[in-house]
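Input: one structure, supplied below.
Shown here: the complex without one of its protein chains, the others still in place.
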Amino acid sequence: MSWLDSSIMRLRGAAQGRTPDTHSLTEARQGKYHYTIGPYSSPVLSVKPGDRIVIETRDAFEGAVKTEQDLPSKVLTMPFVNPQNGPILVEGAQKGDVLAVYIESMAPRGPNPRGTCAMIPQFGALTGTTLTALLSESLPEKVRKIDVDEQGVYWSKRVTLPYKPHIGTLSCSPEIDSINTLTPDAHGGNMDLPDMGPGSITYLPVQTEGGRLFIGDAHACQGDGEVCGTAVEFPSTTTIEVDLIKGWGLQWPRLENEALIMAIGSARPLEDAARIAYKELVLWMEAEFGYERWDAYMMLSQCGLVRLGNFVDPKYTVGAGISKKYLAPE
Amino acid sequence: MSWLDSSIMRLRGAAQGRTPDTHSLTEARQGKYHYTIGPYSSPVLSVKPGDRIVIETRDAFEGAVKTEQDLPSKVLTMPFVNPQNGPILVEGAQKGDVLAVYIESMAPRGPNPRGTCAMIPQFGALTGTTLTALLSESLPEKVRKIDVDEQGVYWSKRVTLPYKPHIGTLSCSPEIDSINTLTPDAHGGNMDLPDMGPGSITYLPVQTEGGRLFIGDAHACQGDGEVCGTAVEFPSTTTIEVDLIKGWGLQWPRLENEALIMAIGSARPLEDAARIAYKELVLWMEAEFGYERWDAYMMLSQCGLVRLGNFVDPKYTVGAGISKKYLAPE
Amino acid sequence: MSWLDSSIMRLRGAAQGRTPDTHSLTEARQGKYHYTIGPYSSPVLSVKPGDRIVIETRDAFEGAVKTEQDLPSKVLTMPFVNPQNGPILVEGAQKGDVLAVYIESMAPRGPNPRGTCAMIPQFGALTGTTLTALLSESLPEKVRKIDVDEQGVYWSKRVTLPYKPHIGTLSCSPEIDSINTLTPDAHGGNMDLPDMGPGSITYLPVQTEGGRLFIGDAHACQGDGEVCGTAVEFPSTTTIEVDLIKGWGLQWPRLENEALIMAIGSARPLEDAARIAYKELVLWMEAEFGYERWDAYMMLSQCGLVRLGNFVDPKYTVGAGISKKYLAPE
Partner (left out) sequence: MSWLDSSIMRLRGAAQGRTPDTHSLTEARQGKYHYTIGPYSSPVLSVKPGDRIVIETRDAFEGAVKTEQDLPSKVLTMPFVNPQNGPILVEGAQKGDVLAVYIESMAPRGPNPRGTCAMIPQFGALTGTTLTALLSESLPEKVRKIDVDEQGVYWSKRVTLPYKPHIGTLSCSPEIDSINTLTPDAHGGNMDLPDMGPGSITYLPVQTEGGRLFIGDAHACQGDGEVCGTAVEFPSTTTIEVDLIKGWGLQWPRLENEALIMAIGSARPLEDAARIAYKELVLWMEAEFGYERWDAYMMLSQCGLVRLGNFVDPKYTVGAGISKKYLAPE
């Protein structure tokens, strides 16, 4: 039996063993990709709880950076970056519900070098930016094109990195805001959490009819913090399963995999992102795992797991988790 | 001769002495007020550069807090707060231009007690919030209803505060984002700068056709920082004059009055808001007032003026200014 | 009658009309200046509550920057900057008490150009620093030497700035820490608040026997935030009056002048400095001016005054004040 069978998604999802349909969201079917996450765009697909969707995501540069000479400042026009597939409606989803997104697999698409990493002016953690606004000169603009396959990320002659694909941007629509795809927030967005790969389930608060799921920004691998501003961005075929948990009423995204549960916060400064994540985790342990509040708080001080998503975007993302072995009932 | 005649608006605006039309944007004409600033709503008015508009703004609670027993958590539904008039199109405005908004006058509307101040759960500077997320109990929820007229703000038997009206939220639409009206950013938004009252001109970057001006959130007075989370919020009749400066290409809002010029930044943490404001001011002095960059930077270290807008909202606002007496040509 | 006669210092100080002695703390008497504020150095002077002290302060570069060719990175050795006079013992001062420091006058010393302003590598608000650590190149290093007298600060042919002297660094010793003179904190330190000039009284928490007062870092003028990292630093003859308030038990410094009272906080990020200042002000109004806590909090949201000290040092400083006209008893 897979751990999935005892996941929150399987235990509480609306699908309940229903035979899933599989949908295909190709580039052609998607047509126009989206640069904001919001309630104002037209759905491309409507699915039932439990359905599978095979999605062709574009890379964060929408394929415009083809060679190491294609500087982002030349070939991109802000804010038209990080294109998203969707919105996908899930039947029955309403404000106060939660969408569960299980990532089944992620495969590279297109010819090599498929992977792109760039240093972009006024972007990244170790440079002045539009928000940490300085009078210093920008760092040099640079592009790296990288061969990627399911065996590895061929960074350089010296270094091959492991292929650890994950989704950088995953969202339900906010209720009234329409948020650019560079920004993470309570709706999900550009969280850049390496945990959000195959074998993970992300839980997203639903704010609008159908939830309006957006997905994109596949990474072949990424370090904690995404320090230079970009991961190994690549076009992918990502297969997900979507389920619906009625009335869960989350305020912020959460994540589950075989080993742990995690609450996710996005804010600035970075300590506020960590506060959100840990507070949500304490309240989760109290509400659903039989922990007294202060016992949970003090115990996480001994065994809490923190994962830094990005600290380069307009808001920063932190996940706070706990191993499932400490959640088994007494 | 008024200082206005030598303002940037008058010198560089498209109106150029054209006889203005006066438009009226009553509650009835506005109809539905807006809770996001963005490109997706329908214009209520189109004006020419130089035109005057007499606007009936609603208070930030949209009139729902009528007595001190009307607790915000009971009578309001988030995120439907801080209603805005608009969007107003300005003919000829295009991306890369700037709207100039001169506030001519602000008069109170409606029966007293017109003014409302509230302590709202999880909101304000000296409490845990949704972003500075803590496990502490909220502060008590409280409402103050306050008589307001053009002679004063009658806070208590002990204290009458001066009537110093200003606009808390003033914006052009972002290009693709639609941003809730509680958040300030590069588009303007909920800046809560007490300087933005009668006698001031605010310059806003245009990102979309017509600029799409939004205005609301009148305050009868406000301290630096708006520490408890709300000012003396009141319904107003606000009269503005709008002009258009072609091709100015600002990244962030700016402000001018008789005494000073000011650049405005909004971000978190608060030092980033201050960095934006000061950087913009240095570059402004270099570009338009004949200062060498490092001379401007070092001189502002001796005579720069900082005004704190709010540090209670999802982003914080800081204005950095310099007295006009130091800007006269050599 | 001067406002001083109704100041907290005069009403509650231990001097109580005692005829003051006047002490002289010349460069010669001071001997070795200090680069940390702490309990481990030897006192240079012991005074009684109410005494006057005439102090020869050195500039923050200890006179080593004599010409515009004397680059700080060449002529200074970190951390030996911002030299302080003191420590001065006040008889009877014990942990839990407060020293009151009234600044009577500040006169320039030494030959012109007495004033020095510098852009120092890795220092200032609009550059990467040792704490906001970036990979960007430093801004250019620059020195300005400026003529200063009591009529003005002769910044350039174009601009004369007003002479508005104040003390940048004023402290009692912490209980056990010894803190470098660049850092402000609860003990006072390098607050760089332009309000701390002649006509102001600063109240400092006493942590050690005698209080151990340190003073230095005179500025001929300074803008809000001290954005480039330095003010117009100059050697001064500063005359102060020191009094002792027994048992006041402050946690953070406070300031009083004819117009207002102010609480001062120093921390990072900047919003934390503002939180400290406003919290201390609310509690002060409650404890000593007959305000109910939430009334004070809501009213400061309408009339609070914020002054930014520095946001360039290892910690940032904010003062939160209220006009005395709102403090008169009902």
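Going by the order they are written in, the chains are A, B and C; count residues from 1 in each one.
We adopt the following convention: a contact is a pair of C-beta atoms (placed from the backbone, for glycine too) under 8 Å apart; a residue touches a chain by one contact, two chains touch by 3 or more.
Being a predicted model, the structure only gives us computed values, none of them experimental.
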Option from A:V44, A:C221 or A:I264 whose C-beta touches the chain left out: A:C221
Contact partner of the left-out chain, one of A:T57, A:N82 or A:T230: A:T230
Positions on chain C contacted by the hidden chain, ascending: 35-36, 38, 40, 79, 130-135, 175-180, 251, 265, 267-269, 272, 275-276, 279-280, 282, 293, 297
Touching residues (missing chain, whole complex) on chain A: 117, 119, 124-126, 139-140, 142, 144, 153, 155-159, 161, 221-232, 268-271, 274-275, 278-279, 282, 294-295, 297-306, 308, 311, 316, 320, 326, 330
Touch residues of chain B, complete complex, unshown partner: 126-128, 132-139, 269
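The rule is short, and it goes like this: only the chains that are shown with their structure count from here on.
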Distance between chain centroids, defined by C-alpha means - chain A, chain B (Å): 34
Of all residues in chain B, the ones touching two or more other chains: 268-269, 275, 279, 282, 297
